[in-house]
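And now, subunit A:
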Amino acid sequence: MKPAIFVNDLVIHYRQKNGQNVEAVRGLSFEVEPGEVVGFLGPNGAGKSSTLKALMGFAPPKSGQAEVFGLEAGSLEAKNRIGYLPEVALYYPYLTPLETLTLYGELQGLRGASLRHQATELLEVVGLGGAMRKQNRHLSKGMLQRVGIAQSLLGEPELLILDEVTSGLDPVGRKELRQILKDRQAQGCTLFFSSHELAEVEMLCDRILLIHRGQLIEERRMAALKDELRQYQVTFTGQVSMVGLTDDLTSWGTSTTARFESKSLLVQALERIFTQGGSVQDVLAQEGSLEEYFVQTIGRAA
Partner candidate 1 sequence: MSAPAIEFLNPTVRPTATRTRLWLSLARAVILESLRRKDLYVVGILGFLLMVSAGTLGFFGLQGLETFAKDLATTVLGLFSTIVAVLTGSRLMPDEIRNRTLYPLLARPMSRFDLIMGKFLGAVAVTWIAFGILAVLTGLALALFGVRFEAVMGQYLLLKSLGLAVVCAVSLCLSMVMTPSAAATMGFVLAFGTTMIVRALTMAYETASPAMQWLFKLVNAALPQYGLFDMGSRAANSGWGPVPLWVVGALLGYAVCYSSAMLALAWLKFRRQVV
Partner candidate 2 sequence: MREALLWGVGAATLLGVGLGTTQLKEVVHPPVKPAGLDAHETHASSSLLGQFRTSVSSWLWLRTDLYLHNGVEMRHLTQQELDRGKTGVGSSDNHDEALHNDELIVTVIPSRERDFRGFFGDLDRATKAYKDMSNHGHNDPKTALPLFRLMTWVDPTFVPGWTTAAAVIIRDRTEEANQKALGLLREGLAANPNSVGILSEIGFVHVSRRKDLRTAAAYFEQARQAGRAVVERLDDEDQEALLHGYRWLGLIYRDLGRTDSMREVLREGVQLFPDDPVLVRLLNPPPQVLSEQGQKAWQEAIQEELEGARADDHDHHDHHHDHEDHHDHDHP
């Protein structure tokens, strides 16, 4: 089966107003398999939006390949299988959300009662049931983002490309969106999205791609990354030596707290406690900070 997204040695140039060429993406390569949820991360100006634009056909690449389900990125067949949410949610100010979705649905070949039904249902799902007949210019930024999410789901696309998907949403909105996206994934939809909300990335993604200055600097499976970032902690009493396992020890009174970077070290520590006559008071597993990982990785690549 062809990958949902295939990018190979992609190079994208922009010409600035002063005539200078800027290399936004430099030899980027990655794949996204069907059904995956992949987070596309990077600092501002890293080339995320440029890559998404290339996948949508908004920015023709200078060189390299960009394919969607084996089809050339930007082709009509490719776009027919994609739902896209742009970074900045702006829609025709004098149309209502229902009219907006009807327009986009018609452009996708949907028609008549089924289109109306789908548009109404999607707007209900994203929480705009009561505002679907208000003009877009009267909606808040968060509500416009919901319109954007709804329009990206029109026609039940096989691939969702979402740029800054949770931008403008309140915590309740973000939770609802996560559920929507999980439901889509459960139906087999591939999700590829960029976000600065690392908590959302952590909760949703199977894999992350980290891009910096137009190049891929890190590609990790989320489960493995979480394991790597997770820290373990055991609090015990008794004279137990932790030499060779950890130097991170804190004592108060008769208790000592030891921290370990891996599960295997924790297991070894527990064995020592038991064999050396100590007593375990508490064992904790602390999830690592994705933000810390992000900052350190970018810092190393700089």
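In picking the candidates, the idea was that all candidates are chains of the complex that A comes from, given by their letters.
Following the convention adopted for this analysis, a residue touches a chain if its C-beta (ideal position, glycine included) is under 8 Å from a C-beta of that chain, and two chains touch if they have at least 3 such contacts; residues count from 1.
Quantities reported herein were computed from a predicted structural model and do not represent experimental measurements.
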Q. Pick the candidate touching subunit A in this complex: 1 or 2?
A. 1
Q.
Using the touch definition from the top, list the residues of subunit A that touch candidate 1 in their complex.
A. 14, 53, 56-60, 72, 74-77, 79-80, 82-84, 86, 88, 90-95, 99, 103-104, 106-109, 111, 135, 148, 151
